[in-house]
Every structure is written in structure tokens, then in C-alpha cells.
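Every protein chain except one is present and positioned as in the full complex.
Chains here go by letter, A, B and C, matching the order in which they are written, and residues are numbered from 1 within each.
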């Protein structure tokens, strides 16, 4: 693997993890059809076992098996970036080591949200231990401060981490602060700053971000934004971002914060691909609410956008 | 005045209010020279008595006198938007009425930060009373949630305010959330969404924002960003935004939150225009710190940018 | 006045400010009957123009006039502590000076909530300027961090303020953190730490706080808590605190944060003393909601408690 050149561009989709009806087990039978679906959506890259995938609600065994099953679908994608962050260092080290053994293209790690690091130094120390367990695999920080409540300067993280973490390649910047993304990008050329918030992608593009990580079904919006932006048609890009924003605004009526991921998963059956419920403490939408959501999504043309 | 067409474009500068050495009085002798300086910086519009101007640290008498003195300098600018927000409704009503009497181009009003409104409805009710006191003057909401801790949906404010506030023209959106700015702009065409955060202007431009309100001395950066962006030279726009970001990052080492305005004012003597101290509870930089700040600003070429 | 011995004990009531029906003016006709009502409730001390009194929603002229009218009722109370905090230093200095001229027993000052101080030093500097304008009047810090968003260490404030503010006598500690109150009390003997949150008074008593500042109509609860606690009947004190807590819990259903003061004022007509509406951005309860509130208050025996 050429560490210094791994740099996924464009749309990276974060798949949900298919669960059985009672939510108790991963539904291993769904990976192939889901991968086919994603391929049809023209999604080049996957971000596996992240927040959308409810990685942190899965057991170690499930994390490992799920990673392996996605790797079996690898030929349908350009690359797979595996999230190996958990609530504790030892588990993440084990997942990092496993990730390297199965040949993922890169790993990403989030900081724990319970024992929250209180400065960049301790995040670097933590991430170094994780990254060192996969010495031949590109490493990404997964920064998502509104979920973890760990608020650090991403740019300062890179200042400190560059020498410490040999495999450091970039960050999945799901924290919404664009000046943090921008400062990082400009001060740390050569590293990759991927945007992780759906409703700020055009803005991030204008600042120079090369990749966006998003719920898989939003890919058509971002492919359009990228295409329009790159061809110089700013108004078309704004229209696509507005269409995306409308979906975000509709979704936010049905759940915000962590619960927004439950809303997202509730949209899969509307795309004829039931991936099961979310796991507690997230709560799947009732069928009544799901129906209302569907009709609101229809009103903003969501289903036309994501038709494949 | 043609209410429906007032729409300042490009750079709107928020001047500091000149205070006497002990901070106890407005230094009325400085307005002319300061206005000349601003004119040289090619600043088309002024936002008077806002946060940068420490409007909320001034007495009613000072607010009124300062507004009048800026109006005497009016011929040097395309327009003057006057902030008439205070901590209480009656004072703001009085200032709104005075504003109309002196012929400002528009007024803006912030929500109180002590008795914080807890929904959009009460903000609309409050602003309606203020706007009605200046029935022939374009009205702008001044939304700055990180200062007031009043968090509302700006878009919903417009939904409700459109019919209630006849003079409604737009918002000075100093709250940093871009999706709020963008949703507002797209859902409420015809109203004006002015961005008020220095470090997100390129992003706001890409989304379609037509005006930025900023500390006066940052105008050269924004004039450059606008020019480069409009001519399609995105990399030049990014470089200018990066240069601006560097200034923001340097400043933030010397004071964040409300204190950042004290840091800004401490920069004026470096531009050969001493506008006096800030008022408590803000604290002016010690001369030692101001010296360090100056040398850091020099290192990021600030003084080359703002040379007039 | 003997500065070093002013130390109101027991219940200090914060009266609402009577407004006319449209909320536009202070209703100066109500002060006498309201004072009589308060006297019947056996309230020894008044805290005038504070948060309950919507001091920060009043103009300077109204603040001054209201202070004077309460002073005309002075013979019905042991002491009157006047809040002279505003959004800006100059206004507070003027109010402090006026307060001394009319002979109040003490003054209290809150820190501005818009230009928020970012450390204890700047709060001390600010308060010193205010206190110095009333050099013969006992001075209290009014600390209420959940309203102002100014979070300081009260104990550290006293460390720094002791030598600076000659008239310093204590703090109205409306911030809810008891360890802050307790640390302050123990480290700064001789100063007075008055508790300002209804639902923690028994706890504050057990820690040694000698006075509580509360909405006037809650006085009977606190008189009972104090009496039971002092006579060693802890279970009776708990029962009274529980009765108080029930009122707090009912009220919180109708409005929290700043809006809770609107709920309180809506309770006055239920006590046959209509003091008018609250001022925007607070919103008075609709008559429907007020009726529901009344019936919930009845269910927790509020009207039996406050019968005079």
C-alpha cells in the first residue's frame, strides 16, 4: 500500500449496518444486496462501522465480522475506510490490528466520549497507540465533536501528530466548524480533510475539501454538487445543495443529534432495502412517523434524486 | 426611501466607537478622521453601534449622539445601517424612532441576552415593536447566538415575521451556522442574508450571500475575496480567506468570545488610529500583549494587507 | 450606616415590578397595596429591581422611580437591598449613585450578559467602579450564571475583591452550584452568602446560609423551613421543602429559564393582586394556561401555603 498517496476523492458513503428484525444481531444476509445498491448509486468509497453504521453500538465480534463482510464486497468500490474507534483504547487497538490483517484501505478512529480527552496532546497519545497497531495502514482521525463532546483544535492535532503517527493521512471532519476544516487544510497540505456534514458540502468544496462522507443515499446530491461546482455552474451547485438541505431539514423534524441516525435508517425501507431497526438507546421511527416522513421526503423530491 | 430595494452589497464595516483615554466618554473628536480612514479602505457601508462598536456598553445618550455623528460622515459611504438593539424593549423603541428621525438607511436589532427569548414567536413580537417605531426604515434582525445565547431558527423567524414586520429587509447573520444562513437565503428570496463572521466569508459567498459585516480593518481581505471569487479565481479567493483566517487565529490567542472585540480595538493604534480603550467588563490589552500581538500580526502580513 | 454589620437574615423577597396593562409603563399606583401584601406575608427584607422585578427590562428612568417608590414603603420592612445592575457600566454607576442618595440599605450588581466578563479579575474591576459610586452603601455581588452565562468562581471573586471594594458585604448567590456557595462561605467568613434558588434552600441552610432571596409569595415556605430547621425538626423542614419543590416543578411545566419569571408573575392575579404583564421578550401566560397553572397549583396546596 502506498501510504502517502491514499486519498479517496468525491463521495464516501457511510453504510448502515443491517440488523435483524429484533435488532439483536447483524443481518449478515444483507451485505451483498446492500453493496449492489450502493454500487448503483455510483458510490466510489465506503466508510464502514462509523456513526451511521452504529459501530459503537456493536460488540467486538460484530465489528470484526461486519468489517470482513464489507471487505468481501470490496470489488464493487474503489476503497474501504474502516472505522475502528470504540469507547476504549484496548478494543480499538485490537480492531486496528484486525483491520490491517484484512487489508482495508485505511482506518479511522474517534476519541472516547465518556472519558473525554481534555487536550490535543492526550488525543494524539491515544491515536498513536491505535495507529501503531496497524503500521501499514493509512490512519485518519475521526473528529465529531457534537457527538463526542471532545472539542479539540484539529489543526493543533496535526501539528502534534505529524511526527508521532507515521501512518497519519487525514481527518474525517464531521465536526461542523468550517474554519477548523479550512485552517487544517491550509496549514497541513498533503493531508486529507474530508468533510462529514451533509449540509455544508458546497461550502466545504469552495474551501477546497476533496471528499465528503455521508449517508449512502445522499450520494446523488453530492455527485451533482461536485459536478456542477467543478464545471463552474455555481447556481446549479447551490440548487443541489438546497435540495440536500431540504432533506436535512425534513429529517431534523423527526430526530436530531444521535437520533438523526435513526431517522436515516428509517428511510431505507422507502428505498426498498429494509436494513432493520436501530439499536437502543436510538429508537426506530414508528410506522406512523415513518409514513409522515416518507410523504415529506416525497414533497422535497427525495425519491427522484435517489432513484438508481 | 425605497424599502424593498435597500440591499447593501459587498463589505459592510462595523466601526469601533472611539472612547476617551479613561473609557468614560465617547471621543467625539475622532469621528471625522476615522471616517476618512474607513473611506480610504474602500468600505462602502457602515454598521454603526453594533458589537464591534460596543453599542451595548453605551448609555442611551451616547448611542444617540454617536449615531448622529456617524450620520455627519454619511457622504463618505454608500449607506449606514444603525444597530438600535439594547437590553430592553423600551430603549430599543426609542432608538429606532430616533434612527428614523436622522435618516439612517436601515436599522438592525439584536435580542436581549439576559431575558432571553425562548422561541421565534417572542423574538418576532419583540422585533415588531421595535420595527414599528421606525415605520419608514428598512429593518434587519441581528442574530448573534454565540453572544446572546438566544438560539432560534432564523428561517422560522422569517416565516413568522414576514407578515408582521412590514419593514423587514433581512438579517445580519453573525451566528456561525452556515446551514441556517443558507436555508434562510433559499427559503426567503428577496430578503437579504448578510454574513457576519470573518472566517466563513468565502463559504458564505459560495452559498450566495451578498454582503459581509466585519471589523472595518478586515475590509481589504474581503474586497479581495469577493473580487477573486467573482472573477472565477477560486484559488486566489482561498488564499485571501486563508490570509484572513491567519489574522483570526492570531487574534484568538489574545482573547476569545466577547473579549475578541477588545483584541480588535487594540489593533487600531497599530494602524495609527488610537480609538481608546474598550469598556469594562471587556479589558484592553496590556501594552506588552499588544506588542506581541503586533509582531504576530506582522508575521502574517496583516499590515501589508490593510495598508491604504 | 454600619457597613460591617448589615446582614439581612431569613427571607428576602424579590418583588415583581407592577406594570400597566399594556406593559408599557410601571404602574406606580400598585406599590402601596403590594407592600401591604408583602408585609402580611411576614417578609422582612426586599430585593428590588432584580430579575424577578425585571429590572433589566426597565429604562433608567423607570429604575430610578421604582427604587424611590419602594423606599416610600420602607417602614414596612427591615431593609431594602436595591439591585442596580444593568447591561453597561455607566448606567450601573449612575444607579449606584442614586441608590446611595435615597438611602437604600445595600446595593447589588450583576455582571453584563452580552459583553460577558471572561475572568474574575474583570468582574472585580467592573464591580469596583460600580461600588465606588456608592461609597457608603454595602455592596453585594449578584451572581446568577445560568442567566448571564458569566461563570466565575465566587470564592475567587472574594479573594480579589476584598481589598479592592471597600463596601463589599456579600453575594446574592443565585447560581445553583452549592459547592460554590459553601466554599465561599467557609473561605470568606464575615461576608454574607445569600442563596437565591428556591429549590435548594434547605440544603443551603444545612450548609450555613443565613438568608434566601426568593419570589415574594414563596416566603411562607421558607419561613417554615427555617423555623423547622432551627428547631431541629428536620423532617418538617423536608416536608416544607418538598411542598416548595412541588410548586417549582409545577411552574417549570409552564416556562423554564428566563420565562419562569413570567410564570411567577402570572401567579399574582391568583393571589388577588394583578401586577400586570411581563415585558417582551418574556411572554405572559395566556388565560387558558394561567387557568391550568392555577388548578395545578391548587393541587399542590399552594394557595393554602400563601394565604395571609
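Keep in mind that, in the parts below, a residue touches a chain if its C-beta (ideal position, glycine included) is under 8 Å from a C-beta of that chain, and two chains touch if they have at least 3 such contacts.
Fair warning: this is a prediction, and the values are worked out from it, not measured in the lab.
Colleague: Using the whole complex, pick out the displayed chains that touch the missing one.
Modeller: Result for the missing chain's touching partners among shown chains: A, C.
Colleague: Of C:130, C:202 or C:283, which sits in contact with the chain we cannot see?
Modeller: Of all options in C:130, C:202 or C:283, contact with the hidden chain holds for C:202.
Colleague: Among the options A:59, A:72, A:101 or A:136, which residue touches the chain absent from this view?
Modeller: Of all options in A:59, A:72, A:101 or A:136, contact with the hidden chain holds for A:59.
Colleague: For a quick check of understanding: of A:47, A:77, A:126 or A:302, which residue touches the chain that isn't displayed?
Modeller: Residue touching the chain left out of view: A:126.
Colleague: Which residue, C:248, C:271 or C:290, contacts the hidden chain when the whole complex is considered?
Modeller: Of all options in C:248, C:271 or C:290, contact with the hidden chain holds for C:248.
Colleague: What chain A residues would touch the chain not displayed?
Modeller: Touch set of chain A with respect to the missing chain: 24, 54, 56-60, 62, 86-91, 111-118, 121-123, 125-126, 129, 147-149, 255-259, 261, 279-283.
Colleague: For chain C, which residues touch the unseen chain?
Modeller: Residues of chain C in contact with the hidden chain: 176-179, 182-183, 186, 199-200, 202-208, 232, 234, 237-238, 241-242, 245, 248-249.
One rule holds in what follows: only the chains that are shown with their structure count from here on.
Colleague: For the sequence-identical pair chain B and chain C, what is the superposition rotation angle on Cα atoms, to the nearest 5 degrees?
Modeller: 180
Colleague: Chain with the smallest distance from its CA centroid to the overall CA centroid?
Modeller: Taking the mean of C-alpha atoms per chain, the most central one is B.
Colleague: Provide the C-alpha centroid distance between chain A and chain B, rounded to the nearest whole angstrom.
Modeller: 36
Colleague: Going by the contact rule already set, what residues in chain C reach two or more other chains?
Modeller: none
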